[in-house]
Each structure stands twice: as structure tokens, then as C-alpha cells.
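Apart from one protein chain that is not included, each protein chain of the complex appears where it belongs.
The chains carry the letters A and B, assigned in the order they are written, with residues numbered from 1 in each.
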Amino acid sequence: MEKRFMTGNEAIAEAAIQAGCRHFFGYPITPQSEIPEYMSKRLPEIRGVYLQAESEVAAINMLFGAAGAGARVMTSSSSPGISLMQEGISYIAGAQLPCLIVNIMRGGPGLGGIQPSQSDYFQATKGGGHGDYHLLVLAPHTVQEAVSLTMEAFDLADKYRNPVMVLGDGYMGQMMEPVEFKKTAPPKLPAKEWALTGAKERPKNLVKSLYLDPEALEKHNLEINRKIQEMIRNEVRVETYQIEDAEVVIAAYGTVARIAKTAIEVLREKGIKVGMIRPITVFPFPYKTFEKMAEKVNKFLVVEMSLGQMVEDVKLGVCGKAQIRFYGRTGGMVPSYDEIVTEIEKFLKEVS
Amino acid sequence: MQVELEKIFERPKTLLPVATHYCPGCGHGITARLIAEVIDELEIREKSVGVAPVGCSVLLYNYLNVDMYEAAHGRAPAVATGCKRVHPKLVVFTYQGDGDFASIGTAEAVHAAARGEKITTIFINNAIYGMTGGQMAPTTLIGQKTTTSPMGRTIEQAGFPIRMAELLSTLGGATYIARVAVNNPKHIIQAKRVIKKAFETQIKGLGYSMVEVLSQCPTVWRMTPIEATKWVEEKMMPYYPLGEYKVPEEG
Partner (left out) sequence: MCKILIDENACKGCALCVNACPFHLICISQRINPKGYYPAEFVDQEGKCTGCTLCAITCPDVAIEVYREKKKAGGEK
């Protein structure tokens, strides 16, 4: 199978096209502008539609329109732009529309910086927009994984009639790795009978999120929640790495997990038995994996490019049964593997 | 002598036989009927998709028998763009008020027009925010009293009202831009012709069309319906003249 050397941004875009996405609406923002640029070139080649919206606000609403019309659609942005999209994402979730939103995170808050970060974890997993809903959030740690998760994201979005997010960062978006695009058989998805295609020989369809009667709105929310609970039961994805004999476990996702893998190699050479739990879905979060691990291991080091967001979920999973330390870099600073090595060594020295 | 009568005016098929929530005398009711009549006459009901706004007409999707979206405030042109780009053969229209079109959604309005999106916007201008109780709108006239301009709008504090028809007609992609009123039968008959022309502009694939409809809003203007129709004539029309501001080149 031919391998192509691509940036994470380009690979995500190509993966979307291979998954059948023919409509992209977006807006430039560093460090993900390569995604709209790639789409602007590629989509016309296959009679798809690339449209640069006037803002991220417009882009997410174009997504609402195109998803409501039954198409496989995608947008991408980075932290400040994703903030602008929150209202639209809430509407998409409320109207139960499928779509993919890619967030290539950068330093924040506000205009922040253009270097990578993971400081949008709360926004991605705890809400972001108003109301009771959740995105299904996938966090790749290699460009190849970004390809496979992007392709799966469309199927998951259709399956649950819910927006899905691929959560990356500036490192992931900009770095180049060899990737292959394997064609997998498309799963059996239900036809989109709810889509707006013109009320021909059927009653009219509505794509809306307004339910003025509180009883009706509660019922609607319960239905959305039913899907979220199904996601929680069925869609948790997690990688456990060298945990069989681990005495201390690192928790990290995305680019940081990669860096942690190098740290683990170095530590193991020093004789330190360290492993890692890498959530691949940060929503639904692999709480059970942490809960089970906490029965055997009593030390967890959570490493993030933020000042501590996923650490709260780790604490929930561990439920007080183990010690949790946090190490973070922020503002666009990326931890190096030897910083993680030092933190583990410190942790082990201070705690038995 | 038995006289046989025939019905010469009745509810258009696309307008569902439900009572609307609109206030007595409101221009929304008239305009919704005109849109339904045009959809019936052009026989496009089965390929029409509407986008309802936030505002008094948020429940438009209960009144028209076509596929409809309910969009976030101001975003209808973007939603319509998304739909039309997926299904170019459908007739996609937005229906928006002053808050939606001239305030929060101005960027979406300008850009849909600039891009020449082949959609149609029906823009209801009643110079006020009706749904939320009568606050000032970007289209509120100088001196007009509203709940957020209780002494009357002043230029120093709030600047000038926006004329959306004139504004959009400067854009290349805008193909048919017109302003009408629904405050008396003569204007209503004209308005229907214009709305039909706007839909035909889309059907012919010529570009973006927008019809600004000056509408009476008796309740939050604090007038009777008849007084409100006079206010449209005497106060709104001098600042917002009726007419076609841009017509398609092929005429």
C-alpha cells in the first residue's frame, strides 16, 4: 500500500474526502489553515464544494445547513475559532445533525498564540456550547491515527446523529509523517429520512432545536441523553501502553502521549516500571480503565499541554484510590520527554 | 333565480390551515400568505426549503408546508448557503426580521449577497424588535421611541438606521434587490409580484435575491393596526422608499 508523506492537517483533509465528505465550510486560522487550503484544491477536483465562509460563525451555520440537507460535512478551526462556533455546535447537537468539527488547538485564552496546546479539553468534553449535550471527541496521537479517526468520525456522527470532534493540536497539524489510506468497507448506516431535500411525496421535515413547551423540551433532551449514554457504553477507546508491570502510570493524550512514549522508553532503560493510559476518546472518557488500574497502581502522573484539565477526569476515574500528580506546560510550550522523565523520578522519590 | 358562485380568493395550499400566533394586523401574516401563493403558482412546493429566523416569525415552520430549518439568530443566510450548495436544484429561501438581518446577521447577509448565493431572502423590516418586546433595531427611525430608546432614537447616541436594500444592491453578487410594503392592498399586490420575481431570479440561477418588506407592527408600536399601516406610509416610506434597487441584467 502506497504511503504518502503528509502534514497532519492535509492528512485529516484527505481522510475526510476518502470517507465521503464532499462539502467543507471553513475559515483560515493558524495552525490549521492548510485544511481549508487542501480542501479548496481537492474538492473541486471531485465535484465537491469548498466554501470559505466569512467567519467561523458563518462556517458552523453553513455546516448546520448542509448537515440538515443530508450531506457528510466537515469544518475545521483552532481554539479561538472553535469558541466562535460554540453556538452553532449547540444548535447542531440540539437539531441532532451529524457533522465533523476538527479543532487544531493553539495557546489561549483569547488570541493566545499559534503554538500547540491542549487547553480546550474542557470546552471539547464538558460542553462548550450551552445546554445538555456532548460531542464525541476523538484525540489522535499520530498522523496515521488522525486519518483513521477522521474517517471513523463521520460514521460515528451518522450513527448517533450527533456532532463529532477530532481534537488535535498545532504539532499534529503541522508535522509530517508517512500515512496510508486504507479503504475499509462502509458500515451500514440508516438512510437520512429526516434530511431536508424538498417535501416531495412525503410530509415536510423540520430541522430545529426549539421546543417551547417544557415537557416537550425535556423529552427531547432525554432522547439526546439516551444517545450520549449509548456512546458512553459503546464508544470508549483507550490505549494502554506497558501497564502490565507498571508501578507508576502516565496519563496523556494526543501529542503529549507520543512524547510520553519516549519518556517511558528512557525510564524503562533506567529500570523504572512505568506505563501509560492514553485516552483515544476523551469523551466518552475511559473512567473504567483508570478505576481498574487504580486497584493495582497507586501513582498516576497526568501530563497535559494545559494547566490541568484532563487531570480532573483522571481523578474521577481513580476515585481517591491513588495519588495523582500533574505536570503541565502551557502557552504553546511543549513538554520535552526529559521533563516527563524528571517528573516521574521526582514523583517516585517523594512518594513510596 | 339560483345563482352559482365560484370562489375567487382562498387560502393558498402551501399555507397550512392553522391559526398563526401573530398579532392582529401584523405584516408577517400577509407576507407568509404571499410567499405561499408564489410557491403555489410557481409549483415549487416540493422542492422548496425555508429557513426560519429568531424573532416573531420563528414559528414560520408551523405555517408553511415545506421542509424548513430553524436557524440561529442571524445565521439563516449561512444555513441556506449550506443547504443550497448541497442541493443546488432546491429553491432555498430565508425569512428574517430586522434583528436577524440588519443586526446580528449583517455579515451573513452581506456575504451571501456578495457571493451571489442563489437563495432568496424575504426581509421583514418593522423598524423594531417585536418578539422581545419592542427594543430599538438598526432600522429604528431617528426620533422613534422604543423600550431601549425611550426618549427617541438620536443620531449622537445610536447613529443612523440602516437601509439594507440600498446596502446590498451595491454588491456584485446581489442580483435582484427590492423594497415593498404590505400596509395596503395596492402595495400588497405589488409586493407579491416582487416576491415572485425574487423566486424566479433564483429559479433561473441568476444570483442572490432579497425583498425588504416594510411591515406594520401594531403591538410594540403601541398603535391600532390601521394607525400602524398609516405609520408605515407616513414615517417609514420616506426613509425606506419602495422600489427595485437592482434588477437582473437579462431583465
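By definition in this document, a contact is a pair of C-beta atoms (placed from the backbone, for glycine too) under 8 Å apart; a residue touches a chain by one contact, two chains touch by 3 or more.
Note that this is a predicted model, so its numbers are computed, not measured.
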- Which displayed chains does the hidden chain touch? B
- Query: From the list B:Gly29, B:Gly97, B:Gly130 or B:Gly207, which touches the chain that is not on show?
  - Reply: B:Gly29
- Out of B:Glu10, B:Glu43 or B:Glu234, which touches the unshown chain? B:Glu10
- List the residues of subunit B that touch the chain left out of this view. 3-11, 15, 19-20, 22-30, 33, 184-185, 188-189, 218, 224-226, 229
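Convention: only the chains that are shown with their structure count from here on.
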- Message: Quick check: how many Å separate the C-alpha centres of subunit A and subunit B?
- Response: 40
- Query: What residues on subunit B touch subunit A, complex-wise?
  - Reply: 45-49, 51-52, 58, 61, 65-72, 75, 78-87, 90, 107-108, 110-111
- Item | Residues of subunit A that touch subunit B when the two form their complex | 23, 25, 49, 51, 53-55, 57-59, 61-71, 73, 87-88, 91, 95, 196-201, 204-210
